[in-house]
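Note that one protein chain is taken out, while the other chains of the complex remain in position.
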Amino acid sequence: MSGSGTAIERRPGIIRLAMRLRRTQIGVGLAGFLVLVALLGPFVAPYGSTEFVEMPNTRNAPGTVFGTDYFGQDVLSRFLFGGRSILLLAASATAIGLVLGASLGLLAAYNRGRLDEWIMRVLDVILSFPQVLLSLLVISMFGPSRVLIALTVGFSTTPRIARVIRGAAVPVVERDFVAAAEAIGEPRRRILFSEVLPNVTSSLLVEANLRLTYSVGLIAALAFLGFTPSPNAANWGLMIQENRNALTVQPWGVLLPTLALALLTIGTGLIGDGLSRVSAGIDRSGDRG
Amino acid sequence: MRRPPVRAAHPRSDSETGMPPILTFILRRLVLGLLTLLAVSILVFVVTQALPSDPAKAILGREATPEALAALRTEFGLDRPLLVQYLSWLGDIVRGDLGTSFSTQLEVADYIAPRVGYSFFLLVVGALASIPISLIIGSYQALKRDGRFDTGASLSTLILAALPEFVVGTILTILFATTVVQWLPAVSYFEEGAPPWSDPLGLVLPVLTLVISITPYVARVMRAAMVEVLESDYVEMARLKGMDERTVLWRHAAPNAVGPTFQVIALNLAFLAGGVIVVERLFNFPGIGSALADAVVGRDLPVVQFLALVIAGVYVLTNLLADVGTVLATPRLRTRLG
Partner (left out) sequence: MADGLAIRGLRLEVARTGDDIVDEVDLTVAPGEVLGLVGESGSGKTTVGLAVLGHARRGVRIAGGSISIGSTDVLGLGAEERRSIRGRLVSYVPQDPSSSLNPALRIGLQLREVLEAHDFGGSDEARRARVAEMMAEVLLPGDDEFLARYPHQLSGGQQQRVALAMAFACRPSVIVLDEPTTGLDVSTQEHVLATVRSLARAHSVAALYITHDLAVVAARPDRLAVMYAGRVVEQGTMREIFTGAAHPYTRHLVAAAPDIAGGRQIVGLPGRAPQPGARPTGCSFALRCELAEDRCRGAFPEPVAISGSHAARCVRVREVPSSTLAQPARAAARGRGDVVLEVAGLDAGYQGRTVVHGVDLVLRRGECLALVGESGSGKTTVSRSIGGLLREWTGTVTFRGEALGRTSRDRSVAQRLGIQYVFQNPYGSLNPRRTVRDSIARPLQIAGASEDEADASVLDVLSKVALPASYANKFPDQLSGGERQRVAVARALVSKPDVLICDEITSALDVLVQAAIVDLLADLRRDLGLAMLFVTHNLPLVRSIADEVAVMSAGRIVEAGPAMEVIDRPREDYTRRLIAATPSIERALA
């Protein structure tokens, strides 16, 4: 392979490789569609999200596609309004968890010894709580504001991401090119972010995706249990809880949000699987003997 | 590529304490677990009592009268210094004095006790059903990897693993209880004091939801662990020695796949501990999960505090069991403890 010429035959990045797999494409399609619905839904909804339309729990109410919900509001409209909050909160929570978790994980992996132990111990305490429980505790005491939900879910995500990143970074830190960078006196921060971090991006992407999927479910579950930023605003998780009792007569109030959540999480799950398949290949081929 | 020279492995010596190393390890791990529980209790206390600027108002809500607030403060000792509050709270719990629930006015212990039984039963049945299934599916996938069963199972576990549990529960409800068919009850119904198995049909959906929540994860990890074992040098060596496939599988491969699986089983039991809150609420199952969900909404502080401790405690316990189990199952770790 010792060719001449300066053409760079660079291997495509992990995202591009993953997009070649059919499952990733399907995942992107599903998740993308639902994200569009969630973000653009409010602009195309036929009625307002709290507008009274017809008799409650009427499946075939005139003027509606899916009928009315427990309060007489249009199911379709509430559905179209109901995804945005969940999505934005899940995305922010994941972002918070990523930034904090990746930094802590990298720090712990690079420093080994004292700092590593302390970071991991503190994170272990947070890890001792199921995420649902921690979020419930905090939110029930301080109120379900947007910021608090994002922060709490983000903080409870942090240790999980930190653990994974640390696990991926430790073998990288032990490789000689990091020692070589130290030997020439590279500043520590540069070593972390420009030597180590680029080599754990595949783990980062896979884990970020996993956490996003879980956060969507968690935030919807919190809404289901009654904890949303605004009690009347439409929210998929809340809708499931609100319309549960009328399932036998008016299934759409539960069916639509359930399907949306299911397809969204399946979509992101497929993307994550595509990413992890491709990253396993990348990591293995990097060490070809 | 040739491997660089390897260091020779040396047998380990015993630990200095004189006890067999495995016992010191278990002891150390137990102590660590207790310390974690302590930290957990601090966290629970901080969130519920220390942090809120006025816990009394947080509990009783904005419309509470000043007298009610004052009464609450005195009863709870909310005017004492935080450390004293914490220690007295902890002391009470350890002594078994769990306080009185606001909503039901029962002693917390009386309120919780029967519900613990229900939740425990649910978890046990769920775990007993899901763990063997997932281990078998995962192993079979690894054995016949890249075949049709493997691809099909991989896809199924992927999809199921992505779904949040309450979505799974709701879909099951729609399918089997309300809309598609109506074979099963949508919520469980238990008479006062009746044993958990007295409404078997009412148990099906909650157990099924839990099973579908755990099985995919465990199966995936089992598959990965088994594949790594099946492609290892020592399994190849066993084949090259002329061992038949069954011996290769059961004597050589399986023992090496047990260790990592412990971790995952524990992970998922712990995962259940959180999922149980949502699932119980979904099916109105009278366990501690739904009790917690109610208590959180109703701001029933003593119940919230105690149940949070219990659930987190279960989490810590299962992780501890997993760590100890993994070490016991892996001879290399077991003998190196000194």
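Going in written order, the chains are labelled A and B, and every chain counts its residues from 1.
Just so we're on the same page, a contact is a pair of C-beta atoms (placed from the backbone, for glycine too) under 8 Å apart; a residue touches a chain by one contact, two chains touch by 3 or more.
Note that the structure is a prediction, hence the values are computed from the model and not measured.
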| item | value |
| --- | --- |
| Contacting the left-out chain in the complete assembly, out of B:Leu106, B:Leu155 or B:Met237 | B:Met237 |
| Touch with the omitted chain, as defined above, among A:Asp74, A:Glu195 or A:Asp273 | A:Glu195 |
| Interface residues of subunit B (partner: the chain not displayed) | 1-12, 231-234, 236-244, 247, 251-252, 255-256, 330-332, 335-336 |
| Those residues of subunit A which, in the complete complex, touch the missing chain | 1-6, 8-11, 175-177, 179-186, 195, 198-199, 285-289 |
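Keep this in mind: only the chains that are shown with their structure count from here on.
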| item | value |
| --- | --- |
| Separation of mean Cα positions, subunit B and subunit A [Å, integer] | 22 |
| Footprint of subunit B on subunit A - complex, ascending | 23, 124-126, 128-133, 136-138, 140-142, 213-214, 216-218, 220-221, 224-226, 237, 240, 247-248, 251, 254-255, 258, 261-262, 265-266, 268-270, 273, 289 |
| Complex contact set, residues of subunit B against subunit A | 1, 36-37, 39-40, 43-44, 47-48, 51-52, 58, 155, 158-159, 161-167, 170-171, 173-174, 177-179, 186, 270-271, 273-275, 277-278, 281-282, 292-293, 296-297, 299, 304, 308, 311-312, 315-316, 319 |
